[in-house]
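Just one protein chain is left out here, and the rest sit where they should.
Entry: subunit A
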Amino acid sequence: MKFLAALRNILLSVALTSTASLALADTYEAKLPDEINTAPELCKYAPCAEVLPGATSFSERKGQPRYVEGYAEEAGKKKLIGYVMLSTDITDTPAYSGKPVITLIGMDTGGRFVGVKILKHSEPILLLGIPESALTRFNQQYLGQFVGNNIEIGQSRPEENIIGLDAISGATVTVIAQNQVMMTSGTAVARQVGILKPTIREQAKFRETGAKPDWAALVQEGAVRRLIVKPEQVGLERGGEPFIELWFGYLNHPDLGRAILGEGAWRNLMARLHEGEHALFVIRSGGKESFKGSGFVRGGIYDRVQVRQGADSFTFRDLDAVNLYGIEAAGAPAYSESSIFIIRSKAFSGAYPWKFVFLGNRVDRATGARSFANFDVEYWLPDQYLEGGRPEVVKPDAPWVRVWKTRAVEIALFAALLVAVATVYAFREKLTRRATRKNKWPVNAFKYSAWVISIGFVGFGMLAQPSITQVLTWFHALLFHWQWELFLSDPFIFLFWIFIIVTVFVWGRGLFCGWLCPFGSLSELLYKVGGAVGLKRFQFQLPRRWHDRLKWVKYGVFFGLLAVSFFSMGLAEKLAEVEPFKTTFLVGLFNRSWPYTLFAAGLLGLSIFTERPFCKYLCPLGASLAMPSTFRWFGLKRKQECDSCKACAVGCGSQAIDEDGRIDHRECLHCLDCMVLYTDDHACPPLAQERKRRTKAGLPLTPIGPDGYYIPIKLVPVRADAAAKN
């Protein structure tokens, strides 16, 4: 009975673990209430209490960007214990899918993250393979971290004061985007509520020239700038008129202030400003939307415009706005709304670049749902208006640039590998001529080296296994939100795809599939090792008629995935588990539930006995690359005699040579065995026949020409003078 109970428990746990991983991810494309993006009471629609433990009540959305305050009850009184922010209120940073990971973030009054909850994501990689809990675990690394710390993905670097977070293998781009979301959101709110002190910047020292430029000159030199938002950028019908067209500029500089406002108005304005205060004007010359909005009427805050300098944001209250009565500069456009805004902070400096931001909402025309969107234009006082010119500003590297810099050595090695393999293949004829049917090492030394490096360094090391899911993701990113930065965030996959696209057009898919695909290399290496350790007698090829039928399966898989992805990207991603790449390289054979492990291990096990079964019959990526390979520029060579000779076809591991001796370049994996035979005068029957004939006739064996035949011996008539000498 005990045995039966134990058996039952084991079966139950196996069933639970396997179905758990098959279960749908909780927040993948979760349906969120529309109000979550716009309602003042954010916490009525979002689980704020989960990210701010101890909070029993919450304020309405406040500030710019928006956040809510969380309170606990203490002795019958409300006590502020922290802040909750919805990431999409602050930043629309997209993740790998091209859509943002919508995150609810809790921060205490000391500026420490106390809770993070993913509300919705569209990341395909987190559907299957990498469980969603991995992202949850990643987010937990923020708990207790101070928002002002330098937090980056990767190893900690105490000497540079950088705290490293463990990435999620195989989802690097997602976590880089998530880190940006966490830090941008946290910092924005922390600065607003005073947790982070604003950066104190050196104030500008103006150079006065006495010039009075007109509007056109001001625009040309960048002292006045324009911000246009088109209707389609906010999800409205495309139209001739902009959604809003604004002009703005800095007024503290005497030359500019006088030119724009006129002497009297500028002097009056300056007289109202205290030290460290700055004025800028804004006019609306197009569109019907108000840049003032109605927020300043309700809460005293202008919620549609903002100035950002570095990580500091400057918002305007009703007391920060002054009427603009007219523009003096000749040639200024007609305008229907205007204002002068005053920045009251020493953190702002006219000497450094800043951004004027219009805060809007984007409406999804299909669902009517609104989401946060901002539009900004950079402003930097022109050189000639500053004593000593513009100060030097070191802008922080973009996240993808940091990835390329921190992994520069590995990237260089990987690029060198790709170039080396392409170069070796370009000179393949030199190698195949040195090789013979009995000694293929001149070719195989390079090919086997490429396999080993591909498996160890590229596959297990860099996790750079190209996959059909990347093709589907690009397709969808192209449709919705293409961002080069996202794809550049994974430099290995980025470089690999450049290599694949170029080589498929030049030589066909065989160079990638046959030489550098980590899984393909592993598969064929197992076959070779199997043969070398005595399993050759068990190794087999499928009969030609079955091969010719089954090779179409992979095209079916590819078209099936493509078709499904049009309807549901999520389902397509799940079905893409037909590729065992995630299990083998990204997650690990022993880190997944048994159905996946069994599938990947089964394919690898089968590879010991038959060459590349997955590549030949199932691989959707191979199928997608095989199709353009139909039009590769340079194929492998054949002779007329190949139509009846079977020497190459018999030895073709990928079974790409048909009964007429033709090579199917969609199936060919560029093992080059047929090219070795092509110039081997002991193995290629027409060549061997000619060799024997010449030897018997005492004729010299001339070199083998590019056409694969001995260079013909042409009899030249003996010249008369030479004959006379003899």
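Keep in mind that, in the parts below, contacts are C-beta pairs under 8 Å (C-beta built on N, C-alpha and C of every residue); 3 or more make two chains touch, one makes a residue touch a chain; residues count from 1.
In this section, contacts and distances are computed from a predicted model.
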Chain excluded from display, named as in UniProt, from "histidine kinase", "L-lactate dehydrogenase complex protein LldE", "Peptide ABC transporter permease" or "Transcription regulator": "Transcription regulator"
Identified contact with the non-displayed chain, of A:65, A:235 or A:570: A:235
Which residue of A:44, A:197, A:662 or A:693 touches the chain not shown here: A:662
Absent-chain contact - pick from A:478, A:502, A:699 or A:713: A:478
Contact footprint on subunit A, counting only the chain that is left out: 230, 232, 235, 237-238, 364-366, 478-480, 566-567, 627-628, 630-631, 633-635, 637-640, 642-643, 660-666
